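Here the complex is missing one protein chain, while the rest keep their positions.
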Amino acid sequence: MLETRDLARFFDVSRPLIQRVLAGEGKRMLRAVDGVSFAIPKGKTLSLVGESGCGKSTVARLVVGLYGPTRGEVIFDGQDLAQARSNAAQRRRMQMIFQDPYASLNPRWRVREIISEPIRAFGLLSDRGQIEARVGQLLTQVGLSPLDGQKYPHEFSGGQRQRISIARALSSNPEFLVCDEPTSALDVSVQAQILNLMKDLQRELGLTYLFISHNLAVVRQVSDRVGVMYLGRLVENAPAETLFTTPRHPYTRALMEAIPDLDMTGRQRIPVGGEVPSPISPPSGCPFHPRCPLANDRCKAERPELMPARGTAETQVACHAVEEGRDGGPQLEPAAMAAG
Amino acid sequence: MNAVARFFDSDLWWSFTRNPITVISAIVAAICIGGAVLAPWIAPHNPFDLASLQLLDAFKPPAWSPEGDPNYLLGTDDQGRDVLSAIMYGARVSLLVGFLAVVMSVVLGVSAGLAAGYLGGTVDAVLMRIADIKLTFPTILIALLIDGVTRAALPRDVHDQIALYVVIFAIGFSNWPSFARTVRGSTMVERNKEYVQAARVIGLGRGRIMVTHVLPNVLGPVLVIATLQLGFAILAEATLSFLGVGVPPTQPSLGTLIRIGNDFLFSGEWWITIFPGIALIVLVLSVNLLGDWLRDALNPKLR
């Protein structure tokens, strides 16, 4: 359904020209996304996880065309993205759900105007009565009442607003949805509602999802495949079950290790040290090497490419240690084992 | 709930009723504006009806002084014109100029700010540099310049006919940057909000997004500045008229009245200039106080 090839996006964060000349420095580029390739089959969910600044949200915006790529390409159902987006009939097939339910709805519009905007923009229905009926049906589909269409966004709670956001995205009958942290601004009990709703909709409508999140536990619940991002690159891409039971990249393992233990096994966690480096001046070689327990000279000098991991079928890892077998091979994640 | 009921239930109305100074300014402003707008119907005399002017009644002091005439509450000027009526007619001109000048600044400034903030890049740089350059010239200077050019370029009778519009243009043109800057700032915030991105994902055009999504959400501060600028525009017009380059003497504004009266100040006929002056102060002050309140009431941080 969707494929990216060597996708990259740099942002110019240089200071204004005059200051730059005076300080004698060159242009500064923030490499938000630097060579990301993945594919999402129809009806499946690929999740991208990573910490803030890893470029996962930029990928989401590249995929729906809010940003143009600096390098590489996005292919939507066999077509180049720019081509697909210039055609309304193709554009209609992709939609996006955003993180902040307080900013994603125009506060001055009524809910029914918000939800019907894509219908009107794509000219899917023209009759007022038909539009009204469709909005009511969409509201019911996301668990709200058709009467809610009369209200303004501020009359709803965060979870309800996210439902409105989903209804708007569904109104153009899309096949592919990009979900940028759709639950991270919500409370945990509401998060479960929204995740269940999204799973139901995927089943009923055969939707394909690109799911962006920093929460590994949420990602485990919704994904078929998971890509782990670090400093603008994919460091591991694996089927969800495999990733959570046998994570291979040292960074993936560190992320798992960092999750507080709710089962209270009393297991002592060893948090990974250091911080995420700036994407303006990423470290040489493997970007994770300053924090990696397995780093050696090769890791400092040479950037690892994503390649099939030894010993774990279908997993791709960008790590010299895994390639050379220095990581001790596939190991079961202790947290995953606890559940059996 | 209909719109009227919603307004009286809103936080804005509530904050209004809680604020005695604001209520008083609103009443005062309403009296001033009402008196000005309705002048032809409620003014005791028509100062422009030459037939009704009695030269014998010239230089009458206010009604409460010993030589006062109860017919002329605030006295009369050198030609026997009723000062109160002249003020009401003058305020009409002042308000007209102020209001139209502000409308012009709003249209110019909001368009420029919206375009600069939403489109960014070169459009932004060019528009904002123009605004910066504009800001380095004082309003009065620009108005004098525009007035001078039109005066030199046009025959006298033509100039007199359009003098009112020249003043409106001069003041309106000099005030747009403050609207442009505010709208640009708010637009840049709104542009990055997710509801605008959602509209972009659908593929709506930039113009449509600017007008339907961004514009309604940046108008709050515009209303505040417009109210404050109304007071400023009235003052600017009064200054120009006082300097003799404003509205033509056939349509005297408050500023013109003050200038005319100024000549008699030292010969003892103080009322001819003082009363228009007080009217100007009261009008501008009440409008500005309303603007201040509006700014506070619409600012979520101060609520």
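Here the chain labels run A and B in written order, and each chain numbers its own residues starting at 1.
The rule we apply is simple: a contact is a pair of C-beta atoms (placed from the backbone, for glycine too) under 8 Å apart; a residue touches a chain by one contact, two chains touch by 3 or more.
The definition used in the following text is that contacts and distances are computed from a predicted model.
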Q | Complex member absent from the view - protein name from UniProt, among "ATP synthase subunit b", "Methionine ABC transporter ATP-binding protein", "Aspartyl/glutamyl-tRNA(Asn/Gln) amidotransferase subunit C" or "MoxR-like ATPase" | A | "Methionine ABC transporter ATP-binding protein"
Q. Just one of A:L147, A:I259, A:I280 or A:M307 touches the chain that is missing; which is it?
A. A:I259
Q. Which of A:S14, A:N173 or A:Q221 touches the chain that is not shown?
A. A:Q221
Q. If the hidden chain were put back, which of A:E25, A:D187 or A:E302 would touch it?
A. A:D187
Q) Residues of subunit A in contact with the chain that isn't shown? A) 51-52, 157-160, 187-193, 195-196, 199, 214-218, 220-221, 240-241, 244, 254-264, 269, 271-273, 275-276, 335-336, 338-339
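What we mean here is this: only the chains that are shown with their structure count from here on.
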**Q.** Complex interface listing, subunit A residues touching subunit B
**A.** 61, 64-66, 85, 88, 91, 94-96, 98-100, 103-108, 117-118, 121-122, 165, 168, 172
Q.
Which stretch or stretches of subunit B touch subunit A in the complex?
A. 193-195, 197-204, 213, 216-217
